[in-house]
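Just one protein chain is left out here, and the rest sit where they should.
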Amino acid sequence: MTSQEQIIDRCQVLFDDLSFTSAREWKAAEEGRKVIGYMPIYVPREIIHAAGMLPLGVLGGGDQLEVIHGDAYYQSYICRIPRSTVELGVTGRLDFVDGMLFPSICDVIRNLSGMWKLMFADTYARYFDVPQNFDDKVGGEFYVNELNDLRADLSKISGRKITDDQIRASIELYNENRKLTQDVYAFRAREPWKVPSSDLYLVMRAGMVLPVEEHNQMLRDYLVAAADSDRPLRDNCRVLLTGGFCEQPPLNLIKSIELAGCYIVDDDFLLVNRFLLKDVPTEGDPVENLAHVFLHDSESTAAKYEPFQAEKGKYLIRAVEKYGAEGVIFAAPSFCDPALLDRPMLQHTLKDAGIPYVAFKYAENSGQMQPIREQAGTFSDSIKLWSEA
Amino acid sequence: MVYTAGVDVGTGAVKCVITEIDGENEKVLAKTLLRIRQRDPNQLAREAFDHMLEETGLKEEDLAYVASTGEGESLPFATGHFYSMTTHGRGAIFLEPEARGALDVGALHGRAISVDERGKVLSYKMTSQCASGSGQFLENIARYLGIAQDEIGELSKQSDDPERVSSICAVLAETDVINMVSRGLTAPNILKGIHLSMADRLAKLVKATGIGESVVFVSGGLALDTGLIAALQEEVVNQNVPVTIRTHEDAAFAGAIGAAIWGAFRHEKLAQLQQLPLAS
Amino acid sequence: MKSFIGIDLGSTTTKAILSNEEGQVLGRGITNSRSNYETAASVAKQEAVIDARLYLCRERLEQATGMGEQIEQFIGDLGSFFRKEQFLEQLGDLEGTCLEKIEGDRFVGKEEAIKEALAETFRRLREEALVLYAPGAERKSDFFRDLAGSRYLMISEEVAREAQLGYDLLLNVYDKSIIEVENRPPSGQLKEKFQRALQEVLAHGSVSGIASEDVTGPVSDALDVDLEETYVVGTGYGRVTLPFSKEHIRSEILCHGLGAHMMYPKTRTVLDIGGQDTKGIQVDGEGIVENFQMNDRCAAGCGRYLGYIADEMNVGLHELGPMAMKATRQVRINSTCTVFAGAELRDRLALGEKREDILAGLHRAIILRAMSIIARSGGITDEFTFTGGVAKNEAATNELRKLVEENYGKVTININPNSIYTGALGASEFARRAIVEGRTYDDAELVAA
Partner (left out) sequence: MSTMTKPKRAPKPRPEAEKDASMLKQKEMMAGHYDRLTSAPENGDKVCATFVPGNLNELIMCFDFVNNLPEQNAIQAGLRKTSGRFVMEAEKMGHSEDVCTYVKSDLGMMARGNLAPNGKPFPDPDVLLLSYTGCFTFMKWFELLREQYGCEAIMLHTPYTGDGVITDNMREYMVKQLKEEVIPKLEAVSGVKFDIDRLREYLRESARAEDDLVAVLQSAKKKPSPIDAYFGGIYYIGPIFGAFRGTKEATEFYRLLRGEIDERVAAGLGPITPDGPMGEEKYRLVTEGPPNYTSFRDFWKMFYEEGAVCVASSYTKVGGTYDFGFRHDPDRPLESLAEYCLNVYTNRSLPQRVDMLANYIEEYEADGLLINSIKSCNSFSAGQLLIMKEVEKRTGKPGAFVETDLVDPRYFSASNVKNRLESYLQMIEQKRSSTQTLGAAA
C-alpha cells in the first residue's frame, strides 16, 4: 500500500515541475501522441481523451516561476495567471503542447487566446466558448455544434476520427474520476484533520497532468491511505473557501489558512474535476449528453450566468450545509473581475442566511502570508471564542 | 482569580502586559514597551516579559495563560495565540468601555474593527498594500523635515492651510512632500496634510466596517500622535461617519491587554472543554 | 571658451556635465536631489565646474611638462584639499545653524550642556575631516549630508553618552539644521579655495619635491579660463521645475538614449534604473530613440527600494551590493514594493534567512522587474548599456549579466563607472548641438533675456 506521504510526495513533484516532465514523458512514450493544454475552468476533457490525447491543465506558474516576459505583456492591474502562462509559453516549457484551449471564463483568458495565436502561430489555439443560454434548443444546440467543431479540430490534429464509442469510453473514465473526486472531498469534510487541504489540493492538481486512468488509481489509493492517517484533531473551525476557481493560490496560502485555525471543508479549486455534477449518460449521442449535463447540472461559478435572481449564491448555502461549514472565506485573486464582482452578491445571500464570512485577495505568487493569517486567524478566533460549545 | 499575560509583537515595538482577572474585574498590573530597532523581536519579547515578571513579583508558572498576538505566532513561551484584530477589539473595550469599534494604526498597517459590547469582532477592514498612509511613512517624512516623533502632533495642530498628499505610493508621496517643501509649505501644513490623507483613508475604513453611531477607540502606536487624532476627528465629521473618536495614553498596549484578557477567557473555556483533544 | 552644460535633475541625485565645443567632457558634478531643486541644480553644476577646473589644471600641467607621472597624484591632492576646504566651510555653517536651533520646551535648562556637547561633536568632526580628506583617502560619498550626517550621528551619540545627555536632543537639532544648510547654495569663491588648496598641497601634499613655480602658473592659468555658460539643457524627473524655457528641456528618455550612445556608439538597448523609475530604451545607430517603456505608476523595484533596504539595515547604499555578493543561496522574493521592503526583510529574517541571502534575492527581484521592462521595450538585440545609479551596484550588475545572457544570449554589456551621468551627458550634448550644429536655434535667438 502506498502511504499518504508517498502519494503527496509524488504529487508535490508533479506540482513543482514547471516543465511538465511527466506529460512530456507520456507523449514521448508512443509515436504520434498529442497533448492539448487547457486553462480554467472547464473544458470537456472527454473529447480530448477520446482523440487519444492527453488533456493538460495549465494553471499559471505559481510562486516559483520567475516571470520576466510575461510581465512585459501585462499591466500591473491584471491578475497573475495570464502572465505566468505566457512565461511558460515564451520560455519553451509548453513547446511540446500541440494545442491550447482557452475556455470562456473572463476577458483576460479570452484575449489570451488571441495572444497565443499571435505569439505561437504554429500551435493550435482555440477560444472555447460555452453558452450562457441554458435552453437545449438554443444554447444547447449552439454548444453541441461548438463541441463538434472542437471534435473535428482535434481529430485533424490527432489524424484520426473520433468515434462516438471512443467518447463514451472516455466519459465512463471521467465519470469515475468525478465520483472519486467527490469521495475525497466528502472524506475531507468528514475528517478534515486526516486530509490537510494542501494535500487534497496536490492530489487534485495531479489530475491536471496525469492521464485520467492513472489519476483514478491515485485517488483510490489516497482514500485508503487517508483513512489510516493518525494526524491529531486540532482546535480549528470549519470553513468553505471560494473564489479561487481560476488563478491558483500559492500552496502556502492554503497551509496558512489551516495554520491560522481553519479547516477548509470545501473549495472551488480546479473545478474542471467536478464541474459536471452528475454522471454523463453513456447511452445515446455522447456529445449531446455532455451538453445536456453542462446545461442543467454543472457547477455554479462567477463565470456562469445565473438566470434566476432567487438562485443567486444559493449554491454556497447548499455547500455550507452539505459540508458542515461554520463560515465562508472569500479568497479571490487580485484583479479578478468575475470573482470580485460576484462577491458582494454572494455575500448578500450569505448574510441573509446568517452565515459568517470574511474576504481577502491573493496572487499566485503572494509571498507575504501575514495579512492572510491575520484575517483567517481573526475569523477563526471569533468562531472559536464565540461559538456555542 | 487568574493572572495572565499578553505579548504583542509588532513591527515597530514589542508590548507586554500582565493582568489580574477576577470575573468582571480586569486589572493591568504591569506593562512594558520595547522598540525593536533591528533586534530580534522574540528575544525582546522575552526580555520585556521577564521584566514584567520581575516588576509584579510573579513567576511564570503563576500565569494561567500567556497569550501572544501580533506577529508572535511562534513565540516559544506563549500558551496560545490570538490575532491582532481579536485582541485590539478587546483591548479597546478595556481602555474605553463605550467603544464599539477599534482603529488600530501601527507602523505599516491600519485596521478598523467593529466589535460588540463583549469585544467580539463583527467585521473589519484593513488598508491594502500601498502604504503612503502608514506610520512608517510619517516617520520618514518627519525625519526628513527634522522633527521629532513626539513633536509631530503639536506641530500638525498649528497648521493653517494643509495640503493633502495625493499619491497612493509612499515613494511617490515622498516626492510630493519634497515638492511641497520646495514650494515653501510650512512643516505644520505638510504634517497636517499627511495626517488628513491618513485620516481620510482611516475614516473610510471605519465607515466600511459599518460601525454605527458609537465610540471608536484608536489603538496602536499612532494613537499617541495627537495630530492624527485631531485629523481623524475632523475627517469623520467631513465624511459623515457618525462615530466619536477617542483614545487613551495606554493605547499602544491595546493589543497586549486584549490578548491577556482573551487568554483568561480561553483558559476558562478550555477548562470546561477538557475533553477536546488539542494538538500543540 | 564655450561650455555646455547638461543637468539631470533626478529623484535621488542631481547630475551635471560640462562639456566643450568638441563634445569632450570636462567636468562631472553630482549632489543629492533635495527639497530645493534649484539649489540641487546649482550645486551639481558647481561640482561640475570644480571638476572641470581640475581637468583644466591637469591639461595645463601636462603642457607645462616637468611633472610627468606625478600629475595624477598632484591633481588628486588638489581635489582633496579643495574638498576639505569646502567641507569645513559647510561644517561651520552647520554648527552655527545647530546653535540657533537650540530652542523650545524640550531644551529648557539644558541649553548650556547642549552647546558644550555640540562644540565637542564638531571638534571631533573637524578632526576627522583631516583624515577623511587626507591625500589618497577613500570616502563613502561626496555628499555633505551623507558624510557629515552619518558621522554626526555616531559622534553625537558618543558625546551624549559621555555627557549623560539625551541623544535625541542632539539628533533633533541636527535634523532641524541639515535641510537649511543643505539648501544654502555653497559660497562661490572657488578660486580662493583652490588657491588655498594649492598652498596646502605644496606644504603637506603627498607629492614630494614640487617646485612652487612649476605649478602655480599653470594652475592659475587654468583657474582663469573663462568657462562661459553657452547653453544649458535640463532633463530628468524634476526638469519641469527648472527655471528653463521649454527649448532648454529634453525628456530624460532622449537624454539617456543619446548619453548612452555617446559612451558606447554601438549601443542599441539602454536600461536605466533610477530612484523612482526604470526605463528600457531602444536607440538607433545615431543615438536616436526608437522606442521606450517605463515602469508603471507603481515604483516597486526602483533604486529607492534599495534605499529603503539600506535604511532598514542601517548600512550605506554602496555596502548593499558587496553584502549581497556574499550570499550562499538566493531567497526568492516576489514583491518589490518599496514601502514594504523593510517588512519583507524583517519577515525573512524572522524566518531565519541570512541577511546576505535575502539581499541577493532582493537584487534579483529588482533586476527581474527591469528585465520585464526591457522585454516590453523590445528586448535586447545588440550592444546593451546599463545606466543610472543602480549600475554602481555590483550585485545588481552581476544579476543583470546573468539574466541578459540567459534570455538574450551573449551580447556586449556596457557598464560605465560614470553611468550615473548618462542622462546629463545626453543633455549636454543636446546643448552643444543646439549651438555648434545649430540643430535647434541660431545664436541670435540665444541672446540673454
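Read from first to last, the chains carry the letters A, B and C; within each, the first residue is number 1.
Here, contacts are C-beta pairs under 8 Å (C-beta built on N, C-alpha and C of every residue); 3 or more make two chains touch, one makes a residue touch a chain.
Quick caveat, the model's predicted, so the values are computed rather than measured.
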{"item": "Left-out chain, listing which of the shown chains it touches", "value": "A, B, C"}
{"item": "Touch with the omitted chain, as defined above, among A:114, A:232 or A:324", "value": "A:114"}
{"item": "Residue touching the undisplayed chain, where the options are A:21, A:132 or A:163", "value": "A:132"}
{"item": "Omitted-chain contact residue, chosen from A:236, A:334, A:366 or A:380", "value": "A:334"}
{"item": "Where the unshown chain meets chain C, residue by residue", "value": "41-42, 45, 229, 231-232, 240, 243-245, 247-248, 250-254, 284, 286, 288-294, 296-297, 376, 378, 439, 445-446, 448-449"}
{"item": "Touching residues (missing chain, whole complex) on chain A", "value": "72-75, 77-78, 82, 102, 104-108, 110-115, 117-119, 126-127, 129, 131-133, 135, 137-139, 141-142, 145-146, 149, 302-303, 305-307, 309, 312, 332, 334-338, 340-345, 347-348, 361"}
{"item": "Interface with the undisplayed chain - residues on chain B", "value": "128, 167-168, 204, 207-208"}
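Heads up, the rule we're going with is that only the chains that are shown with their structure count from here on.
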{"item": "Gap in Å, rounded to a whole number, between the CA centres of chain B and chain A", "value": "39"}
{"item": "Inter-chain centre distance, chain A versus chain C - centres from mean C-alpha coordinates, in Å", "value": "52"}
{"item": "Interface hub residues of chain B, defined as touching at least two other chains", "value": "71"}
{"item": "Multi-chain contact residues (two or more partners), chain C", "value": "297-298, 340, 343"}
{"item": "For the chain C and chain B complex, residues of the former touching the latter", "value": "11, 33-38, 106, 168, 171-172, 174-179, 237, 241, 276, 297-299, 302, 304, 312-314, 337-340, 342-343, 346, 350"}
{"item": "Residues of chain B defined as touching chain C within the complex", "value": "11, 38, 41-42, 71, 108, 129-132, 134, 136-137, 143-148, 169-172, 174-175, 178-179, 181-182"}
{"item": "Residue numbers on chain C that touch chain A, as the complex places them", "value": "296-298, 332-335, 340, 343-344, 347, 368-369, 371-376, 403, 407"}
